[in-house]
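Below: the structure, in structure tokens.
Shown here: the complex without one of its protein chains, the others still in place.
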Amino acid sequence: MVARMVELVLEKEAEFSALDAAVGDGDFGASLAKGFSKLREEWEELPKEDMGAFLKACGLLIGEECGGASGPLWGGAFRAAAKAAKDKEALGVEDLALLLDQAVLSIQKTGKAEAGDKTMVDALLPAVKSLVQDAQAHLPLEEALKNAAAAAMEGAEATRDMVAKRGRASYLGERTVGHPDPGAMAVGILLQGVYEHRKTAESKRFTDEL
Amino acid sequence: MVARMVELVLEKEAEFSALDAAVGDGDFGASLAKGFSKLREEWEELPKEDMGAFLKACGLLIGEECGGASGPLWGGAFRAAAKAAKDKEALGVEDLALLLDQAVLSIQKTGKAEAGDKTMVDALLPAVKSLVQDAQAHLPLEEALKNAAAAAMEGAEATRDMVAKRGRASYLGERTVGHPDPGAMAVGILLQGVYEHRKTAESKRFTDEL
Amino acid sequence: MKKIINKPEQVVLEMCQGMVKAYPDKLALDPKYRFITRKDPNPRKVSLVSGGGSGHEPAHAGYVGTGMLDAAVCGDVFASPSSTQVYKAILATRSEKGTLLIVKNYTGDCMNFDGAAEMAREDDDVDVESVYVNDDVAVKDSLYTAGRRGVAGTVFVHKIAGAAAELGWDLPAVKAVAEKAVSRVRSIGFALTSCTVPARGVPTFDIGEGDMEYGVGIHGEPGISREALAPADELASRAVAALLADLPFRKGDEVAVLVNGLGGTPLQELFILNNKASDLLAEAGIGIHKTFVGNHMTSLDMAGASITLLQLDGELKGLLDAPADTTAFRQA
Partner (left out) sequence: MKKIINKPEQVVLEMCQGMVKAYPDKLALDPKYRFITRKDPNPRKVSLVSGGGSGHEPAHAGYVGTGMLDAAVCGDVFASPSSTQVYKAILATRSEKGTLLIVKNYTGDCMNFDGAAEMAREDDDVDVESVYVNDDVAVKDSLYTAGRRGVAGTVFVHKIAGAAAELGWDLPAVKAVAEKAVSRVRSIGFALTSCTVPARGVPTFDIGEGDMEYGVGIHGEPGISREALAPADELASRAVAALLADLPFRKGDEVAVLVNGLGGTPLQELFILNNKASDLLAEAGIGIHKTFVGNHMTSLDMAGASITLLQLDGELKGLLDAPADTTAFRQA
């Protein structure tokens, strides 16, 4: 899952930066890529025995390597997810919902963004909501992932009509209307990518492929 | 005559500067225009009783107002012509030859350019030569002027194939080949303009129209 | 992209190296954590640590030296340094009087500097305080947003706090006077062109030959409006009016003025801007104590400028006038 995210972040660097150029300073892709390419570099050394340790190591690397706002936000999110994952070996829909929920909470704690502030939070909250519902409905993981990705994408698209209130985009105020938030789009694209990868992947156990 | 030159210089400012941009710093038109527009401004106050006093006043204004190399070169040329004109009231071909000869001598003294160095001198020397010949042949002034203008133009065109050795164009060396010298072109264009103006002018006495 | 660089990913490190090689007896670089410190830090004065994304040169490392900063932490271009980088810089310039962080108010910078401060306080018992510069009047201030951003006025905060620290003031006093400077400094800027972030290689925004972005920051983010480029005098009038109205500055006030170039604008144009700005201040009855004109807080190769006013009192005046010896700001 994280492996697929790494690939995607590196693949989409230019696209993410271009989104940021419209409402911010155009470095979002580069900032994310810096941390995630470090993940790839140090992949072999990352502890893979348990999910919590793995996610924590990822969070530390991201926090240290990603510049700008993305380092603390994404790093913190991974570390919060790590805590929630503890030493889990396999993840069900419910576990995943909890992980993502803790991640959003951490982001909101650090960045103080509410729903509607036009940030990545606007993609994450719907994804969490969708996962929680699907857990209650006992949907299979693949389907739940699909729904979560769709919800994130929808949330990200909805940021298009919002006025940015947080981060660098907030300086542009009304002028951000018409452009989606880069962080939210990234969340949507990454979740979508993870779902698609899983759909085609052989293994269905989550921790088999970190 | 000078009045016509003033008009022409102001008219051709952009053209002269564009020529200078190719081989120099692109300010030749502006530099000349600055002095000549001052001439126009102060036209009423210029002493017009005798040619020498008039040309000297022009030379002083040009020398003071034209920036760059053009101020001293053109100012000096006008002052040298003034000395040669002394208190003449009417000018024959021979007189004109002498005036222009003194002007070139001043330019060469100040600027140390020889024929072939790709400067205004390469337009002026052929014009002087033509005037001297026509004076010896007792041609009428209008015809002599026509020939002089043609000679200057030809000389200016010939600078196209030369390698600049003087002025700012010399830094470009071989790269100036293919571009004519702006100063030489200006001399050709001005003499041509003076001739054409005279051809159509009613008065045939030279000092009637300064 | 036309730049004198090697590879985009090497820009920051090579710039830092080129800087310490230019001033080897004044500056030192930690190449791993990319912070630049004074060659001989003084552990008996409050340490001042600033920094942020790169691309604002001479800010911030150009202000490291006697009478100003002790360390400048260099993030990637326009990206805050990580909290680890800031943390290491805090430790490297640790002093018995504690450390003041001068942070420009951006989400990324605040999070990373705050994270570093927390680590240094909790893990190493360093006495760390922070001030947040937010001088840009182009941005509406609001509790419900990220608030105003810090731009060129930061240089005045460095100078004021730096002078106080050099005089041996203690941490609360240095922090208090830095906050006073923050509360009295206002800036506004405009751009004639976009800058080009090396890693992206294309201008951050497109802009027509006759247009400008009014109210820009220092990261190539577009401003508050796209307008027809106005003559210098009009730009000065608008900027000065916006600044005066904001604090507000009043008749009889004394100010320091900074006419700042954004990187691609030559000094010639900054002086033309100052020509009018300075007349306007005189007309408004504002006394100009001191004017600075030059590229102090830039946005890569962006053509444009900003004007900053700092409202002075006796204390600030004394600190502003105190000697400083850094590579980008020097006065006797």
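So that you can tell them apart, the chains are marked A, B and C in the order they are listed, and the count of residues begins at 1 in each.
Basically, a contact is a pair of C-beta atoms (placed from the backbone, for glycine too) under 8 Å apart; a residue touches a chain by one contact, two chains touch by 3 or more.
Every value quoted in this text rests on a predicted model; they were computed, and no experiment measured them.
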item: Missing chain: touched chains present in the view; value: B, C
item: Candidates C:28, C:235 or C:320 - the one touching the absent chain; value: C:235
item: Option from C:259, C:286 or C:310 whose C-beta touches the chain left out; value: C:259
item: Residues from chain B at the interface with the omitted partner, ascending; value: 14, 17-18, 21, 23-27, 30-31, 34, 63-73, 110-111, 165-173, 175
item: Absent chain, residues of chain C that touch it; value: 2-7, 11, 14-19, 21-23, 54-55, 57-58, 62, 192-193, 209, 212, 229, 231-233, 235, 257, 259, 263-276, 278-279, 291-293, 295, 298, 300-301, 303-305, 325, 330-332
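Operating definition for what follows: only the chains that are shown with their structure count from here on.
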item: Category of the chain touch graph - line, ring, star, complete, other; value: other
item: Distance between chain centroids, defined by C-alpha means - chain B, chain C (Å); value: 55
item: Between chain A and chain C, centroid-to-centroid distance (C-alpha), Å; value: 32
item: For chain C, residues contacting two or more additional chains; value: none
